[in-house]
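Here you go, one structure.
One protein chain is absent from this view; the other protein chains keep their places.
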Amino acid sequence: MKVTVWNENRHEKQNSVVADIYPEGIHGAIASFLKEESLDVNTATLDEPEHGLTDEVLNNTEVLLWWGHMAHDEVDDTIVEKVRQRVLDGMGLIVLHSGHFSKIFKKLMGTSCDLKWREADEKERLWVVEPSHPIMDGIGQYIELEKEEMYGEHFDIPAPDELLMMSWFEGGEVFRSACTYRRGQGKVFYFRPGHETYPTYHNEEIQRVIKNAVRWAAPTPRTKPVYGNVKPIEQIEAKMK
Amino acid sequence: MKVTVWNENRHEKQNSVVADIYPEGIHGAIASFLKEESLDVNTATLDEPEHGLTDEVLNNTEVLLWWGHMAHDEVDDTIVEKVRQRVLDGMGLIVLHSGHFSKIFKKLMGTSCDLKWREADEKERLWVVEPSHPIMDGIGQYIELEKEEMYGEHFDIPAPDELLMMSWFEGGEVFRSACTYRRGQGKVFYFRPGHETYPTYHNEEIQRVIKNAVRWAAPTPRTKPVYGNVKPIEQIEAKMK
Amino acid sequence: MKVTVWNENRHEKQNSVVADIYPEGIHGAIASFLKEESLDVNTATLDEPEHGLTDEVLNNTEVLLWWGHMAHDEVDDTIVEKVRQRVLDGMGLIVLHSGHFSKIFKKLMGTSCDLKWREADEKERLWVVEPSHPIMDGIGQYIELEKEEMYGEHFDIPAPDELLMMSWFEGGEVFRSACTYRRGQGKVFYFRPGHETYPTYHNEEIQRVIKNAVRWAAPTPRTKPVYGNVKPIEQIEAKMK
Partner (left out) sequence: MKVTVWNENRHEKQNSVVADIYPEGIHGAIASFLKEESLDVNTATLDEPEHGLTDEVLNNTEVLLWWGHMAHDEVDDTIVEKVRQRVLDGMGLIVLHSGHFSKIFKKLMGTSCDLKWREADEKERLWVVEPSHPIMDGIGQYIELEKEEMYGEHFDIPAPDELLMMSWFEGGEVFRSACTYRRGQGKVFYFRPGHETYPTYHNEEIQRVIKNAVRWAAPTPRTKPVYGNVKPIEQIEAKMK
C-alpha cells in the first residue's frame, strides 16, 4: 500500500525543542514507524513545490496522513480541493492533532472544528470505548501519556460515524480523540494526540493506533458509483416512454 | 418561531406548468401551509437584493427552508457562508429536493451530494424507518406520491445522524429521502420530494413532514460553547503554573 | 403527559444517610421536581404489588423513569417483559444511574451493560458534546457535581444513537453519561448521575436534564407499523398471482 505522510514542517525548523524530539521532522518520525509495517511510505511537506502533493503523488497515494498547525492558511486552496476529491474517490485520510484546524479537515466536516486547548504538561488518558474496532487492535484499556497539550469539548465536529477513544485530562476536560468518518468512497480518521513539544509519536501504543488506522483507511476496491441521468429497469421502460 | 422560506423562483417564471401548479411560487405554497401552524413565516428569493437574505433577515430567522435547482451557481458565496455560520450558531435548515446540490448543503456536508435521477412520472413510496422520531408524527407506514422525479442511490452524503424515510421508485431505485444532521449548534434536515412539475407540496402528508421538521429544527436555547485557551480546574491550577 | 417514576426504594429504608438526603425517597424527589413542569406524575416502587407497575399503570404511562441498584434481581421477569413491550409500543424510558444494570435496560440493549466504578467522593464534570439536542436545553458547557460515585469506560453498551454528555472524573476516568436510543416505537435515555448517598437529584441542572428528557421521550403519535404477510402494489398484483 502506498502511504504519504504530509507535514507542515515549520515548528521543527523554528523551535529547537521540537527539532530535538523529531530530528527528521514529525513526518520523518511517522514515516519511520510506518515503514516497519512493509508499507510503501513517502513524505511531503508544505515548503516543497505544490506542498509535495503533485497530481502524480496524490494519484499514487492510497492513504494520506496530515499534520499541520501554525501555517494552515498557507496551504493552497487548489491543493486542498484536489486532496478532497481524492478522498471522495477513495483515498484514506488520517488527520493528526492540530490538523483539526486544517483546511482539508474543515472542508470535509463542514463545521468550524473548533475546540478548547491548554498547554500545561497535563497527563492524558485515552480510553477505548469501541473495543472491537480494528483500529483498536492490540490496544489495552487506555493509553496514558505523561504530558500532552489539552484539547477539550465542545469539539465542533459532526457526530463521528464511530467514536473509538475518549480522552481524560488532568485539568478537568474530556475530548473525543479517535473518530472515524466516511466521506464519498474514502475513509477519514481523526486522532488527537501529537503536540509538537512532546515525544508522543515515539510512544509505541500511539504508533500502533496510527498503523492500524492506515490499514483501516485503505481504499475498498469497487466499481465507482454512477451518477446522473439513468434508465429504469427494463420491465417498465416501455411504459415510461 | 420565525421561519424563512427561500426559493430560487426561476422555474415558476419560465415554465407555465410550474406556474400553474404553484401560482404563488414554491415558496408561496410552502409559506402558506406553514402559516397554518401559527409560525411567523416570511419568504426570500434569489433575485431579491442579497437573495432576500440580509443580515437582518438571517439574524431573525430561526428555521430556514431552501429550494433551489437551476441556478445554484448564482447564489453568492458570501451569502452562503453567512447562512452556514448561522446554522453553526443554531439556526435550523431544511433542504428540499434539488437543494441537495445547493452550495449551502454541499458546504455543510463536505461531499459531492451527487445522485442518480430520472424524470419519468414514476410512483414513489416514502417508507418510514424511524417511527418514533418527532418528524414522523402523524405519518402512516408510508407516503405515496403518484408521480415524482426519481432520485436514486448512491447518494453521496455523509451517513445521516438519523435516517427517517427511504424511497421506493417504480423504475427500480431506492433513496435515503429523509435525513437529519447536526452541524455546530444547528439542526439540518434533508427531504427529497418536491420536483417543480408535480404538485408535491400540495400533498398534506408531505406538508405534515415539513411542518414537523420546522418544529424539530428550532434552535435549542443554550449558552454558546466557549472555544480557545482555557484554565484548568482550580485544584490543580497551582501545580500547573 | 403521564409520567411514572419507578424506584427500588430500599437504600432509603436501610441507610439513614440516604433517608436524610431523600426523605420522600429518590422517587419522591424526582416526582417533586417533575410536577413543577405541569406533568401528571405518579410513583411506583419495588415492594408494591406487581412493583406498582400493573397493566393499568403501564398502559397509562407515557414516560417511565427507572432507578434501581441493590435489588435488580428481585424485579419480576414478567413485569420486565411488559415494560419492554410498552417501550417497543412507544412508551419513553429514562434509566438513571445504577439502572444500567437493571433487567429492563440490559434486555433492551442486548449487552452486559457492565462498567467500572469507585466510591471516593470524586468531582464529576459532565461535558456537553451535542449542544443542539433538546435534552441539553438550558444547560451550559458542563454540569459540575462536587462529589459523585465514579463510573468509568469501557461501558458495555451498544454505541448510542446520540451521545449528549461525557463525564470527567477526578480519579482518571471518563464515561458516556447521557445516551439516547430508539427501540421499536419508543425512546430510551440513559443518564449516569444519581448515586444514592449524594444529593444529586436536588441539583437544578441535573433536574433540568431529566425534565428535558421526559419531554423528549414522549411517544410520537402515529399509526403503529403493520408487520407480517402483505400484498404488493396494485400495478403488479395481477402479474404476481
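Some observations on this one:
By letter and in written order, the chains are A, B and C; residue numbering begins at 1 in each of them.
The rule is short, and it goes like this: a contact is a pair of C-beta atoms (placed from the backbone, for glycine too) under 8 Å apart; a residue touches a chain by one contact, two chains touch by 3 or more.
Source: prediction; values computed, not measured.
Interface note for the absent chain: among A:27, A:51 or A:187, the touching residue is A:187.
Set against the missing chain, the residues B:1, B:174 or B:230 yield one that touches it, B:174. Across A:17, A:71 or A:226, the single residue that touches the chain missing here is A:226. The chain not shown here is touched by just one of C:34, C:108 or C:145, and that residue is C:108. Residues 125, 127-131, 141, 152-155, 159, 162-163, 166-169, 172-174, 176 of chain B touch the missing chain (whole complex, contact as defined above). Taking the whole complex into account, chain C touches the unshown chain at residues 84, 88, 107-112, 114-118, 120-122, 150, 152, 154, 156, 158-159, 161, 170-173, 181-184, 225-233, 236-237, 240.
Residues of chain A that touch the chain left out of view are 90, 123, 125, 128, 130-134, 136-141, 161-162, 170, 182, 184-187, 219-223, 225-226, 233, 235.
Methods note: only the chains that are shown with their structure count from here on.
Chain A and chain C touch with mostly matching residues; of the residue numbers seen at this interface, over half occur in both copies. Chain A and chain C have centres, each the mean of its CA atoms, that are 36 Å apart. Each of residues 125, 128, 130-131, 141, 162 in chain C touches at least two other chains.
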